[in-house]
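Pasting in a structure now, in structure tokens, and then I'll have a few things to ask.
What you see is the complex with one protein chain gone and the rest in place.
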Amino acid sequence: MLQNIAIGQYVPGRSFLHLADPRSKLLFIVMFATLVFLANNSITYSILIAFTVFSILLSRLSLSYILKSLKPVWLLILFTVVLHIFITKGGTVYYQLGSFTVEEQGVRQAIFISIRLGLLILFSSLLTLTTSPMDLTEGLERLLGPFGRIGVPVHEIALMMSIALRFIPTLMEETDKIIKAQSARGADFTSGNLVRRAKNLIPIAIPLFVSAFRRAEELAMAMEARGYRGGVGRTRLNKLRFSWRDSLIAVAAVLLILAIGWWRT
Amino acid sequence: MNEENLLTFRNVAFSYDGEEGQRVEVLKGVDLTIAKGSFVSVLGHNGSGKSTLAKLMNALLLPESGTILVSGADTRNGEMIWEIRRHVGMVFQNPDNQIVGATVEDDVAFGLENMGVDPQEMRKRIDEALHSVGMENYTLAQPYRLSGGQKQRVAIAGIMAMRPSVIILDEATAMLDPQGRQEVMHLAKKLNREEGITIVNITHFPEEAVDSDRVIVMNRGEVLMDGQPGEVFSQVERLQEAGLDVPFTVRVRHELVAKGYDLPFGLHQEELVEHLCRLLLTK
């Protein structure tokens, strides 16, 4: 059933990472990404790997589930590895076949790059796995809040995101229903070539569009009836609160920065 | 400001451009007042103008001619529009298309956020509002997991948090199952009785109108009847001509009276049962 598909990949839970404030998680990720690019030797990379493993343990999610997030980028990592092995030269020559050589720098770069990519992806999926899309939106809105002063419609963007999130399950359900209704009229969505299949989607797409427009219109009316007049003068229900967890995250961030700064060459 | 009459319509007309360029008159010369604290039902078939009436009440639409006053404020007065919308809450037909928030509390907060209420005060009002509609255990629930009746109660909580004077239910029960319909009607009656909220229930279910203080029947953009439920429902033929139904009890009595039997008018089954038994037994 379509409506049972989870939005994003959020897995509800009550671990340390789940309960931390999305703002600190978001900030931490930005900092972590910077550190990943600053790391440049075995020690610094080991520190970052160790820290990632520690975070995964903290999330209390199953390792296999988290590693799944690497699946879509597996090819990308493989591609960069091969590229570096072929192109980057320097240092000891490990292997030679005619004019083709595998040299120390190439292998080194290949390993480091794949570690970088892997760490970044693991860490950001940790964020989406432990933070509900709503909290994520809210966190982003708060963090980007200051940009509102220079004319970025932060408020509107956040509202749009949260309305989209709110309507995903409703539209999923609707899609499910329309597919069933058209199937009951003998529509076939599974056979034929690509062009035919695309054409077969029309009986689903049009009703969905019509309904989405109707919903949008009614929602706009309902929002207006409740006094919506854009972001000006609006307040927000304050739900995000920093806790001791966020202080710990801040401490971890400082320690990590110091460690990488000390050991990087 | 007139304290007694919360809503006043004076000779209100409204029309829009039809498909073929002609004017379609939705409302013509509507005069009515709705008293503070009352429970008013507006009956009418689809297309009778009853939904337009609702949207005129909180300035979602503006009258083409005539005047609409909400607690004395003209809905055409642009400065008052936000105050009017705060006073006049609307619950729409489709529960799915009026919930904005991704959680119940987010949704209840929406109106307050628009008003610029302080977050701490907001928290307090949300809790109160959810309590008043009996949804306090669903604060963080996702709306799509709720039943239709629960969704409408959340919509009502969103209005209650804004401290309104009147709630307009614009066919708010039309898409609900009998249980959901009952939940919403019970709640509307409770808010009317206990919190003094004026209720305008726009509906095509005659049963919902039986216990109201007043029934207004709309037909072809005009007020066809306006009075207490007893006065209105006793005119069975006129209602049926307007494409409307009457409550079961009224229907049965009407058929029997038409055949020459003497039964006093009543809106509730108990009364009819009693009189009919007497008649059956004395035969």
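Note that the chains take the letters A and B in the order they are written out, and that residue 1 is the start of every chain.
We take it that a residue touches a chain if its C-beta (ideal position, glycine included) is under 8 Å from a C-beta of that chain, and two chains touch if they have at least 3 such contacts.
Criterion: contacts and distances are computed from a predicted model.
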Among "Chemotaxis protein CheW", "Acyl-CoA dehydrogenase", "Energy-coupling factor transporter ATP-binding protein EcfA2" or "Fe-S cluster assembly protein SufD", the UniProt name of the subunit that does not appear here: "Energy-coupling factor transporter ATP-binding protein EcfA2"
Of A:S69, A:S211 or A:N238, the residue in touch with the unshown chain: A:S211
Residue of A:A181, A:A198 or A:A220 in touch with the missing chain, whole complex considered: A:A181
Residue of B:N11, B:Q120 or B:Q179 touching the missing chain in the full complex: B:Q179
Missing-chain contacts mapped onto chain B: 19, 45-47, 93, 147-148, 174-175, 177-180, 204, 206, 243-245, 248-249, 251-252, 255-256, 259, 261, 269-270, 272-274, 276-277, 279-281, 283
Contact footprint on chain A, counting only the chain that is left out: 1, 4, 174, 177-178, 180-188, 202-203, 206-207, 210-211
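Everything that follows uses one rule, which is that only the chains that are shown with their structure count from here on.
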Geometric centre distance via CA averages, chain B-chain A, whole Å: 45
Chain A partner contacts - residues on chain B that touch it in the complex: 55, 58, 60, 82, 85-86, 89-90, 92, 94, 96-103, 105-106, 109-120, 122-123, 126, 142-144, 158-159, 162
Contact set on chain A toward chain B in their complex: 3, 133-134, 162-163, 165-166, 169-170, 173, 214-215, 218-219, 221-229, 233-238
